[in-house]
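A single protein chain has been omitted from the complex, and every remaining protein chain is retained in its original position.
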Amino acid sequence: MERHIGVRLVKDMAFKGLICLLAFASALPLFLILYYITKNGIAVIDWSFLLNLPRPIGETGGGIASAIVGTMMLIILSGVISIPFGIATGIYLSENKEGKLSNTVRLCVIVLQGTPSIVIGIIAYIWVVAPLKTFSAISGGIALSIMMLPVIIKTTEETLKLIPYHLKEASLALGVPYYKTILKVILPAGLSGITTGILLSVARITGETAPLLFTAFGNQFMNLNILKPIDSLPYRIFYYAMSPYPEWHTFAWGASFILVIFTLAFNLIARGISAKWKIQF
Amino acid sequence: MENTVLRVENFSAYFGDNKILKEINFTVTKNIVAALMGPSGCGKTTLIRCVNRMHELIPGAKVSGKMYLNDHDIYGMEPIVLRRMVGMVFQKPNPFPTMSIYDNVIAGYKLNGLRRPKDEFDNIVEQSLKKAALWDEVKNALHRKGTFLSGGQQQRLCIARALAMNPEILLLDEPTSALDPKSTSQIEELFVELKQNVTMLLVTHNIAQAARVSDVTAFIYLGELVESGPTEKMFTVPKDKRTEEYLTGKFG
Partner (left out) sequence: MSKNKSSAGIDGSEKRFSRILTASGAFIVVLLIAVFVTLFMSAIPAIKKFGLSFFISTSWNATAESFGALPFLVGTLLTSLLAIVIAIPFSIAISIFLGEYFKEGAISNFLRSAVEVLAGIPSVIYGLWGVFLLVPLVRSLELKLGVIPHGVGILTSSLILAIMVIPFSASLGREVISLVPGDLKEAAYSLGATRFEVMTNIVIPYARSGIIAGILLAFGRAIGETMAVTMLIGNSSFLPTSIFSPANTMASVIANQFSEATGIVASSLIYIALVLFLVTTIVNIVGNYVIRKIGIEASKEVT
């Protein structure tokens, strides 16, 4: 009888040990990746890297300025499109908890969220690149905005659902029209949650490459024209990484370092806002 | 007739096919506290919400009959216009969390885009907070957000917010049921002074509160207005048997 218990206790400890081992092992790749990015990336980074344009094959030096600017432009473009639609749809869903249309919309949001980014890239190609007969920043912006929409819609809906009904009532009882109540009372109360959602979705698309492969396409030159191809950090990393030139490989690490910093920064700011601006009811 | 602020004539209210209020007839005269009392679910909250047409916000809600606010047909006017003439205080204090105390008081103006010169707003804020007996406690913190206030203070802020619009009648839906006894009695004292300024229609499930603060009481049971009259009389010599049973605690 005692031996039996002993065996069980050993099993218990072994299981716990195994779980801990596997769990920490999963975190290992993270450190490996961050370590190599930092190690290889930092060596490349200097002001020349950040401020110069890429140089053609054969020439040494150059930088990723076009990519950094391009990424920012794409973020702005896709934000301009997706933020209004996303918030409006989020408000719609939180105000219409049931009903055929709202349930259908929710289903569509789930489907859109799970759609592979390469498929969205193809859609943007067919809708924008083919008719305009050129790769362009706007097509990349549209592709990215389709990817941002589900996250913004979801977080807006979730945030607004948490706002107590009596706040709306107080405003309506003062004779404030419904739309003003939503815009001036409810939305401000949910601002932190909505902003967090926006920042998280920006963090997500900053690193997306697949939708840009046949839309924004990449550009060695600085470009602010939305109807022309535009560079971006992820695209540049891809391009450099797949090239046969060792110097370009180091550039890929450097660009990765910058990209990871951007992504982490957006994530941290989002979490920070979520904690600090939280409103108590 | 000139003294009547609210006149309810043969008024019924429905949720879908459910008749919640049955042909209510009732009047409220100027500068009194009128209490609506009755067991939970009797329809008193529905009645008060019909006065500022908040009842209609629920899908499937219907009404019939007439209500007059100072001779204006309540159901013949634009709801937003009506609601600016009627003030409402809710069961749970609900100051706007993103606005300062100052902005909360004049929220009715600001949200409706009604502009006034700054000193007029300052005056409105001070007067309203004084009427709500909150001025002394917050006069040095007007630009802080109202969430640091206690429950009782928050409720007085909501009262100030409603008063700032100079309503013709102030509706109060169980305003003290979420508050502690001390705050409750502070607000009940407030009612006594307040009625000189504004007419009040109060819903309460607390019989003792109705007895303490109101001049006129109406007893609502199962959607019917069973009896109404001067408070003292109703509580000492109720005319209807149901009223007597309610007052003696036989139900709800």
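For clarity, chains are labelled A and B in written order, and residue numbers in each chain start from 1.
Operating definition for what follows: a contact is a pair of C-beta atoms (placed from the backbone, for glycine too) under 8 Å apart; a residue touches a chain by one contact, two chains touch by 3 or more.
This one's a predicted model, so the numbers in the text were calculated from it and none came from an experiment.
From the options A:L132, A:M242 or A:A275, the residue with contact to the unseen chain in the full assembly is A:M242.
Counting the whole complex, the residues of chain A in touch with the unshown chain are 8-9, 11-12, 15-16, 18-27, 29-30, 32-33, 36-37, 85, 88-89, 91-93, 95-96, 101-102, 104-105, 107-120, 122-123, 125-127, 146, 149-151, 153-154, 158, 177-180, 182, 200-201, 203-204, 206-210, 213-214, 217, 234, 237-238, 241-242, 249, 252-253, 256, 259-260, 263-264, 267.
We take it that only the chains that are shown with their structure count from here on.
Chain centres here are Cα means. That of chain A falls 48 Å from that of chain B. Every residue of chain A that touches chain B in the complex is listed here, in rising order: 164, 166-167, 169-177, 180-181, 184-185, 188-189, 191, 279-281.
Interface residues of chain B facing chain A in the complex, by the touch rule stated above, are 52, 54, 57, 79-88, 90, 92, 94-98, 107-108, 111-113, 147, 158, 161-162, 165.
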